[in-house]
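Below are the structure tokens for one structure; questions will follow.
Only a single protein chain was left out; the remaining protein chains are all shown in position.
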Amino acid sequence: MGRRASIFNIVSVTLGLAFLYLPIVILVIYSFNGSRLVTVWGGWSLTWYRALLSDRAMIDAAWTSLRIAALSASAATVLGTCAAVALTRLGRFRGRLLFSGMVYAPLVMPEVITGLSLLLLFVALDVDRGFWTISIAHTTLTMCFVTVIVQSRLVSFDRSLEEAAMDLGCPPLKTFLTVTLPLILPAIAAGWMLAFSLSLDDLVIASFTTGPGATTLPIRIYSEVRLGVKPEINAVCTIMIAVVAVATVVASLASKRGAVRRERAGA
Amino acid sequence: MAEAATQEQTAGDRPLVRFAGVAKRFGQITAVEEFTLDIGEGEFFALLGPSGCGKTTLLRMLAGFETPSAGSILLDGEDIVAVPPHRRPVNMMFQNYALFPHLSVAGNIAFGLRQERAGRAEIAERVAEMLALVRMPDFGRRRIDQLSGGQRQRVALARALIKRPRVLLLDEPMAALDKKLRAETQFELMELQRRLGTTFVIVTHDQDEAMTVADRIAVMDRGRLAQVAAPSEIYERPNSRWVADFIGEVTLLEGMLAEGAIETVLGRFRAAMPAGGRKRDTVWLALRPEKLHIAAQRPADGNLNAIPGTVFEIGYRGDMSIYKVRLADRSLMKVALANTSARGRASFGIDDVVWLSWPPEAGWVLTR
Partner (left out) sequence: MIQNQRAKRSWSARLVLLIPYLWLALFFLAPFLIVLKISLSQTAIAQPPYVPVLEWAAGWAGLKAFFAALSADNYAMLGSDWLYPVSYLKSLEVAALSTAILLAVGYPLAYGIARSPRRLQPVLVMLVILPFWTSFLIRVYAWINILQRDGLLNDVLLRLHIVDTPVAWLSSDTAIYIGMVYSYLPFMVLPLYAALEKMDESLLEAAADLGCPRGRAFWLVTLPLSLPGVAAGMLLCFIPIAGEFVIPDLLGGSQTVMIGQTLWMEFFANKDWPVASAIAVALLGLLLVPMLFYERMQQRSLEGGR
């Protein structure tokens, strides 16, 4: 579809995007508000960012979150890619239905259930809860997203490329590493980024599986927000939005450059 | 059987490739059945058949991507069924070329040699040699997506040839090219094959292509071998109605075999007796359109078979016109007439009464 856009279409898209962005824009603007009160505009100021710099607990939480996100996203990428390869390449195997069920279920499973059940497992195993348990929980949650992304790439992957490599004397494992992997790398990278941001974002599962000493950024923000609006939180959120925005722009520019190069070459 | 004899003659005593009783089933579906065939050293061999006849499956079994459900495949006298694809001395040119998009032209061509851990200098030399062979000497550093369809085809060919395979497998190699380019490429491929002396096995559904390039053709029908012979043999002496009908245009007249002739509802026509045919057998007389003569009067020569009819339809093709002539039993017979006069004016019009005639040796009697 495409081409002609009617007035109705333009209005619905504009209103929809306005609805999505207005709250975020307001949040960003108010993070620079000099006044403590939300409705009172106290002029542009970096007060809350400065306050943030001295908020040791917040910085620690952010650092913990980043470490967990990097670790769990990396583990989830390996596990999720393996699962995607197994689902697309191994054909029928015993327990396939159970396996694909387990892979897709966490995508829609209510977080409270996943969080509770993982906590009960950790209790049953008598593991000290904290950094590692959150990382394991996040890996379990996010690997399924990686699987879906990588799998949809593998499904559209031209199998004859692999056959051509084998035909030319390349053993199966090496074929996967030298032909398949480089070609599905963008999907794997996208999977990692999604896993990273999901981990960074998660409050519910982290709350269940955390222990003393391991406070993630969302847990920290949540405990502050429950007590009402705080301008410092506006500042934290603005920084997070800025990081996401920059990362997204960089990623889309990189992929666009590749696409343009391909397009120019194709013409 | 007759075709078995001709096959042994051309494939030699020690065939390079031998399919012995090969079958392949995918679940309930049988793709290939009781397939036995020899391919000789240095042959340009074509597997021809309609889509779904199992020809691609056969090629993939030779390459090692499919395992036969029964039977054996011998290469140089050794069973290769258990050998994985990457250890077989055969290389394949894929239908969509399957060029690696993340490698350059040279990288693609060198891929096979890299697997053998060949030296850097040797690889460079052989890649240059191959690029020259396919007449693309300056294209080594190009990216695959910068190539045209015809160029990709050549790169795929070079990539498959660099390891000097015992057999080169070509899976519908020209399907993606337009008609003009296809004809050129066919002749290039033949020349290349003559020069290298490598055994080529091509899979195609295009009979013109198979007839043009191949020394011998195996015609396949629903997983079975229908006939294997040289192109002219297949065209002139098909062994069944199915092959006669699949290759080129043909009119089939059903009748009963008599002494030196065949009796049909349209009359008695003289023809050569088929090998192993007995009197009163039901047989079919196969007549190729270009072998028939069309005239306004009954030919005077009493040796010719002749039959009257009315012109039903005329198809103009440029170099020739195809007439469909309605016979007394309301069946249609196809006649080709070369348009030798520059005027392009049709000699006959629709509903004209005409006589079709042919010498006895122009017809071919089929027993099945």
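Labels for the chains are A and B, by order of writing; each one numbers its residues from 1.
Rule of thumb we're sticking to: a contact is a pair of C-beta atoms (placed from the backbone, for glycine too) under 8 Å apart; a residue touches a chain by one contact, two chains touch by 3 or more.
Not measured: the values here are computed from a predicted model.
Although one chain is not drawn, the whole complex shows that of A:Leu52, A:Met143, A:Ala165 or A:Ala195 it is A:Met143 that touches it.
The chain that is not drawn here is touched, among residues B:Glu43, B:Glu66 or B:Glu209, by B:Glu66. Checked against the full complex, the candidates A:Val155, A:Leu185 or A:Val250 give a single residue touching the omitted chain, namely A:Val155. Considering the complete assembly, chain A touches the hidden chain via residues 1-6, 8-13, 15-17, 19-21, 23-24, 26-27, 30, 37-39, 79-80, 82-83, 85-91, 93, 95, 98-113, 116-118, 120-121, 123-124, 136-137, 139-140, 143, 147-148, 151-152, 155, 159, 172-173, 197, 200-201, 203-204, 207-208, 218, 221-222, 225-226, 228-229, 233-234, 237, 240-241, 244-245, 247-248, 252.
Operating definition for what follows: only the chains that are shown with their structure count from here on.
Chain A and chain B have Cα centroids lying 55 Å from one another. Within the complex formed with chain B, the chain A residues making contact are 158, 160-161, 163-172, 174-175, 179, 182-183, 262, 265-266. Residues of chain B that touch chain A in their complex: 63-65, 84-88, 90-92, 94-96, 98-102, 111-112, 115-116, 143, 145-146, 159-160, 163.
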